[in-house]
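Missing here is one protein chain; the remaining ones are kept as they sit in the complex.
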Amino acid sequence: MARMISYREAINEALALEMRRDPSVIVMGEDNAGGASAGSPGEEDAWGGVLGVTKGLYGEFPDRVLDTPISESAFIGAAVGAATAGLRPVAELMFIDFMGVCFDQIFNQAAKFRYMFGGKAVTPVVIRTMYGAGLRAAAQHSQVLYPLFTHIPGLKVVVPSNPYEAKGLLIQAIRDDDPVIFCEHKALYDMQGDVPEGAYVIPFGEANVVRDGDDVTIVALGRMVSYASEAAEELAGTGVDAEIIDPRTTSPLDTETIIESVERTGRLVVVDESNPRCSVARDISAIVAEEAFGALKAPIQVVTAPHTPVPFSDVLEDLYIPSTQDIVNAVKTATDWKR
Amino acid sequence: MARMISYREAINEALALEMRRDPSVIVMGEDNAGGASAGSPGEEDAWGGVLGVTKGLYGEFPDRVLDTPISESAFIGAAVGAATAGLRPVAELMFIDFMGVCFDQIFNQAAKFRYMFGGKAVTPVVIRTMYGAGLRAAAQHSQVLYPLFTHIPGLKVVVPSNPYEAKGLLIQAIRDDDPVIFCEHKALYDMQGDVPEGAYVIPFGEANVVRDGDDVTIVALGRMVSYASEAAEELAGTGVDAEIIDPRTTSPLDTETIIESVERTGRLVVVDESNPRCSVARDISAIVAEEAFGALKAPIQVVTAPHTPVPFSDVLEDLYIPSTQDIVNAVKTATDWKR
Amino acid sequence: MTATATVRTQEGLSADKLRDAYRMMRTIREFEERLHTEFATGEIPGFVHLYAGEEASATGVCTHLDERDTIASTHRGHGHCIAKGVDVKGMMAEIYGKATGTCHGKGGSMHIADLAKGMLGANGIVGGGPPLICGTALAAKIQGTGGVSVAFFGDGASNQGTTLEAMNLASVWNLPAIFVAENNGYAESTASTWSVAADDIADRASGFGMPGVIVDGFDFFAVHEAAGEAIARARAGGGPTLIEVKFTRYFGHFEGDQQTYRADEVARAREELDCLKRFRARVTETGELSADDLDAIDAEIGQLVEESVVEAKAAPLPTEADLLTDVYINY
Partner (left out) sequence: MTATATVRTQEGLSADKLRDAYRMMRTIREFEERLHTEFATGEIPGFVHLYAGEEASATGVCTHLDERDTIASTHRGHGHCIAKGVDVKGMMAEIYGKATGTCHGKGGSMHIADLAKGMLGANGIVGGGPPLICGTALAAKIQGTGGVSVAFFGDGASNQGTTLEAMNLASVWNLPAIFVAENNGYAESTASTWSVAADDIADRASGFGMPGVIVDGFDFFAVHEAAGEAIARARAGGGPTLIEVKFTRYFGHFEGDQQTYRADEVARAREELDCLKRFRARVTETGELSADDLDAIDAEIGQLVEESVVEAKAAPLPTEADLLTDVYINY
């Protein structure tokens, strides 16, 4: 019964399904149509975005898949404007690292319209963007940065951890009436997973308990969910039974599920690929430490990348990215901890 | 002996002193010279920036105070580039809210040069910027946003809480060889304080213990330091003796001083005007909860603005900004807490 | 190098249309003059940027627009709001921060918006609007409504990358979009003759593949004609236009500005160039409207603005519950 497809295909399928279902859904981004709009001499639909995620959509929806010049402020802003006018644009901000040239349209415009305008605006825009290290793409193409978006009231932030999640969360994102930042980990695009063919939604703000356990709670985000699962297998061998929670969305955040778990396990490890300062990991840690203080048997451990840019050299990048071993060590620190 | 000047004057004085001392210091920003560079028919040096902070500098240093077009990416980038070439530019990003149109030059360029280039770049640029609520300037002119800069490795972030701090920290910022985001609270510009006439520096990463106390530690940032002091006075009347710590810089952060204090008091309240998610408040909370867990007698309390944009109406804005009463309440929660 | 010549005014507006245009300009003027007075009392919170002197631009453009069309504005947005039909009383209440305001008191002068009227907001970010109207224009194009979108922006904003990118995108996508550069000579205290490296902002049009037009912004008819041409072309699928409107603002950058950066160009403008005076002279000379017609409108508008202030002052403030609503759809 299983139908295995990749994270990339799951995203592509979510887009295709929603475009079929709702003519107001449009897709735009650099090379998203793939040179076709350019009337260039080559094959139509040549690229489908730099890593091929939108490939094939142009063929089916030639009027609703748009290439853009390299003008992120203009086209992300256009997506935002179009969302106020009855469309449901899905704009691709190729690498999340490029937010610096268009952040204003996201955080001062899209995120604030509804509040500033006294509740009279609806801005159903989705910004798909690639994040994360692992491709040897160095400091300007490997960042995580979802903490920056999570900070901003008015934005919803999604970090799918596998193909199934990616599809259901993207369909929800497209149908959602608020601006959504949809963060795709580029090292997951080839990850295979069992994904139903039809449309389904995964609601925002509902964490997924990936693994049940009683000794320690591990909250992990995006690609780190797989790492946490590996760590849990290893820990199981040493008699430590870890519960793994994937929040799925960093904003809204399902604090309830996390706190309920920590109240049972008494221990928490939060795993986040981002830099540590003002990270989602520390955010979750602080919330839990405030709300479940009485239940904590050990200090919350936070596993993140170091406070450095992402290095290029593969040997350094591998050291930079939080590892399964880092998670195992953090769990051990928590379980071994004595007052 | 006291020489009372305003926060605005303290900043102006720091700029003037450093410009006299070091010919490589230049100042730039919208209307920083004040229309003079425009060769416009009006008075030279008319403005000195929108709230007059650089007023008078153009007269003394006509070649080193530059007006700019409204092109934040270009001129902040120019400041960054100039810093790599032997100048020490102090660029004014008028309101911190405008970072969205120029963030790339700050976080992908200035912040990363040294690391990406294998330690071979030195980028001594200062970006002065106004933050904070209180002027009824609404959602796009009142944000705090220093958490976003604090997240980025390679940046230093300064949040002076009074005129004395502003002057010493700005002189340090100008002499510092790393990129510095210098966050001036616009509601503090008219605050008076005792400030020495000459130049002095306040080192980064060294917190200031504003008030000694044994019952609870209050860490407060920027404008919130005054609020914390008021709260401490009120609490003193109820027999609660609060220690107040002003970290001065959020990056680097003096965790030592904070932890040493919490180890004594057993209780921590962190006060930050920013939105709560991925805030500096939660960051500090998480660090302390991890490193001083054994010392904590109560859950750390975090006092921030709510997860909303800044509202316009004065009645709403006053509710939005953390208040002295909020701090008092948080301290009471901490001191009253029982397992 | 000037991209294109000034467009000469022509005519052909019905008396009703002329009355509407005059009413629009007069409403803006009255609204702004009154705010200037009221601001001085200290009762109005925050930053207020007045549009007085520039009425012919918003009016000359918006008289061509209808409910299919969208505009995006700037920090100096009252005139555009009024011209696009936003309720004057709601606006005044908004500027006073009242619960009855267009944005429930949560936006204020710099953020008045009314999407139901196709007014996508004043904007606190210089250059914030042009990308947005590429989106509303795209929506109109995809939905086939025949709608056009207009971005108003200042001379200062013409140097902002977002504005420049948006012009290119509008051409590349062949959008029904109009870019109206309101050149009032200054961005805060900085002269446009200095900050705009071209002779005219309109010179930038050719670099982005669109016609560039310069008009006398004190002349309603000049703006109206240039905008009419551009909007008709855009509706017909002919793509975007850049219109540079030149004039002087009558007050400071914001209320409180001492304006030491400029010599007194305002007195002469008010005396000799004023758009309302010129409009009155022209339509009474040609006999298109009578002085009585115009006086009646003046009185009507005086009354409306007076009421708007009285009502705004008396209106209730937002309440604590409002702080936490409308962040997202569900709260």
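All chains are identified by letter, namely A, B and C, in their written order; residue positions are counted from 1 within each chain.
FYI, contacts are C-beta pairs under 8 Å (C-beta built on N, C-alpha and C of every residue); 3 or more make two chains touch, one makes a residue touch a chain.
Keep in mind the model is a prediction, meaning the values are calculated, not measured.
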{"item": "Left-out chain, listing which of the shown chains it touches", "value": "A, B, C"}
{"item": "Contact residue for the chain not shown (choose from B:Asn12, B:Ser73 or B:Ser142)", "value": "B:Ser73"}
{"item": "Candidates C:Ser57, C:Asn168 or C:Thr248 - the one touching the absent chain", "value": "C:Asn168"}
{"item": "Residue, one of B:Asn108, B:Gln143, B:Asn162 or B:Thr304, that touches the chain absent here", "value": "B:Asn108"}
{"item": "For chain B, residues in touch with the removed chain", "value": "26, 63-64, 66, 68-69, 71, 73-87, 89, 104-105, 108-109, 113-122, 153-154, 156, 176-178"}
{"item": "Residue ranges of chain A at the interface with the undisplayed chain", "value": "30-31, 34-35, 37-43, 46-47, 50, 67, 69-74, 97-98, 100-101, 135-141, 306-309, 311-316, 319-320"}
{"item": "Chain C residues touching the omitted chain (full complex)", "value": "1, 159-162, 164-165, 167-169, 171-172, 194-199, 203-210"}
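To be clear about the criterion, only the chains that are shown with their structure count from here on.
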{"item": "Longest centre-to-centre distance from chain A, chain (CA-based)", "value": "C"}
{"item": "Whole-Å separation of chain centres (CA-atom averages), chain A against chain B", "value": "30"}
{"item": "Separation of mean Cα positions, chain C and chain B [Å, integer]", "value": "36"}
{"item": "Multi-chain contact sites of chain A, meaning residues that touch two or more partners", "value": "73, 104-105, 108, 115-116, 153-154"}
{"item": "Chain C residues counted as touching two or more neighbouring chains", "value": "103, 105-107, 111, 123-125, 161-162, 327"}
